[in-house]
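First the structure, then my questions, so here it is.
The complex is shown incomplete by one protein chain, all other protein chains being positioned as in the whole.
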Amino acid sequence: MSANEDRLSATLLRPLGRSGVLWYAFVAFLGTIVAAGLFAWFFQMWRGFGVTGIRWPVYWGFLITDFVFWIGISHAGTLISAILRLVNAGWRRPVTRCAEVITAFALMIGGLFPIIHLGKPWLFFWLVPYPNQRLIWPNFRSPLVWDFFAISTYLTGSLLFLFLPMIPDFALVRDRSTGMTKKIYGLLALGWRGTTGQWHRLEVAMQIMAIAIIPVAVSVHTIVSFDFSMAPVPMWHSTIFGPYFVAGAIFSGIAGLIIAMAALRSVLKLHEYLQPIHFENLGKLLLTMSLLWGYFTFNERLTAWYGNGTSEINTFQVTQGGSFAPLFWTMVLVNFVLPILILGIRRFRTITGCVIASIGIVIGMWLERYLIVVPSLAHKYLPYSWGTYSPRPTEILITVATFAAMILLYTLFAKFIPIISIWEMRAGEHPAEDLIAAAERRRLGETHA
Amino acid sequence: MTAVYALYTTGDAAQRAVNSLRAAGYADRDITIISAAPMEDYEFSHIGRESYVWYFATGGAILGFLVATWLTMFTENAWPINVGNMPIVAWYPNLIVMFEMTMLGAIISTVVTLIITAGLGRRMPKLYDPEVTLGKILVGVAAPGDARMADVERALLAAPGAELKTV
Partner (left out) sequence: MAHRWGMAVDLDRCTGCGACVTACHAENNIPTVGELQASRGRAMHWIRVERYFEGEFPEVSMKYRPVMCQQCDAAPCEPVCPTYASHHSEETGLNAQIYNRCIGTRYCANACPYNVRFFDFFNPVWDKPLHLQLNPDVSIREVGVMEKCTFCVQRITAATITAEAEKREVKDGEVKPACVQSCPSKALVFGDLADPESEVSRLAESPRGSKLLEDLGTAPKVTYLQGVEHA
């Protein structure tokens, strides 16, 4: 067992050691894009919001699309980590931290957008209910205030959910290092030893957090959907938005996770731990979510088309056959048709296949958010006030920078903290091999026969 | 005060060591077992199973619920402003905020309870060996006293593969 142990921690701790020039170059490249995005935002604050493409009557555009998109991506962690933990699915072990990291960083990025899109971003703290000399409190009837509570709760919960199982791994790194590194990881490990009492308490805490974080995740994206469904805008004021958004969030989250895992697998040489079975299982989940997405989309559009409401039908037509049609049908292709073909046919459900489907889905889900936000605002009730929207460099740059920021944060995380939870892998290796039947062994994560 | 412990390479051996320490008259709470992963398949991992984390979590949730109810009701009544002909104390929206703060209360109280009861954030006790991170299991007694030192050593050596140490 010792040899196995050593190999496990040796492989998973290798990224924490020296990195090659390529790593630094990659980080510098991403950092430049992120810096450019920050510059674009400061330019927007300094010059005025008019540098964006926002106009009458389309007052929300790329930035709100990005907001909903990134909050959606953040649902990866909750599904994999919390739900699979609760149903005791052994194959989740190498995947949980990858997923939780996506959640944490996607939430941080997504949570920035309610600030970025403000006309006066420096006053964002007015949404926080604290006694102040303005003698006024935030309006609890506003979905934006609900957003504040939901996203901060989810962010706090996710960060803690990510941090708690990292404590034993910090202790591991602390014990293997010297000098300043030992001090820093020692601080992070909070004096963890690994006594039976500590393990038990950690497991119970993780259990409670898993149970608590799932309803929070569902509520977060439902509340984000309320930003739209509470307004009397054609095709926004729909009761299906809550479940639609949550399903879409889980959908895009799993796709993001598959891409991240595939990248980690090839870059960090984790072939032994991130095996085809993991992608196979996630691929099947992704297929299920794709069907669910198709179901919700059909529901929403059938109701609008059948109901023939004057304003709704205008908005409907503009996505179906009008100016937004190319984007709409691309979205249907990459969100529904391609995933069913790639993930539904066993031969194509390989790691490469899953990654291709996932990239398509990430693009498709971004398009879905865009197609919810813009066409409805461009075609409200009075035809004289219909309009158009096209993004300008500021918004495009900020959008691209968020993708770069996500990859950058992920890269930095994998450098300093083991991306696969070492103690969870160890815990999953027991009981001894001869005690499990071959079928069970396959389920727990070995390659296909 | 010296602590006596031994490192074992298998969970089986560690279990044997714990059993012989018990036979030597040591209560479960005096025996320290440290491992790099929770070893759920062995009986010794269930020592110290009772915990009150659930009660604290529920308590935190209730606290969050009450705070949110007070916050929304109090602020809405403090500055009663008519928006869209909605009631001054609007329960539908308030429920949303109350739900979020309930969950936040549960989460934070769970983490705080964990940190306090697991002894995190405090100075690490002496009884520890970094070799545990290589996969070995530490079984020992923190302060047996000079008189009982020999008993402990004998009990620990009874299990196979023991590396006896003191600290």
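When the chains are written out, they are named A and B in that same order, and each has its own residue count from 1.
Quick note on the criterion: a contact is a pair of C-beta atoms (placed from the backbone, for glycine too) under 8 Å apart; a residue touches a chain by one contact, two chains touch by 3 or more.
Since the model is a prediction, treat every value here as computed from it, not as a measurement.
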Exercise for the section: For the chain that is not shown, enumerate the shown chains it touches in the whole assembly. Expected result: A, B
Handout entry: Sole contact to the chain not displayed, among A:42, A:298 or A:381
Key = A:381
Exercise for the section: Taking the full complex into account, find the residue in A:23, A:39, A:126 or A:329 that is in contact with the omitted chain. Expected result: A:126
Fill in the blank from the handout: It is residues of subunit B that touch the chain not shown, namely 79, 81-86
Completion exercise
Logged for subunit A, residues touching the omitted partner chain are 47-50, 53-60, 114, 117-120, 123-124, 126-127, 134, 136, 138-139, 141-145, 148, 227, 230-233, 377, 380-385, 387-388
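In this text, only the chains that are shown with their structure count from here on.
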Exercise for the section: Provide the C-alpha centroid distance between subunit A and subunit B, rounded to the nearest whole angstrom. Expected result: 30
Completion exercise
Contacts from subunit A onto subunit B in the complex sit at residues 1-2, 4-6, 9, 129, 135-142, 145-146, 149-150, 152-153, 156-157, 160, 164, 167-168, 171-172, 175-176, 190-205, 208-209, 212-213, 215-216, 219, 223, 423-424, 426-427, 430-431
Completion exercise
Contacts from subunit B onto subunit A in the complex sit at residues 9-11, 32-41, 44-49, 51, 53-54, 57, 71-72, 75-76, 78-79, 81, 83-84, 86, 90, 93-94, 96-97, 99-101, 103-104, 106-108, 110-111, 113-115, 117-125, 127-128, 130, 132-136
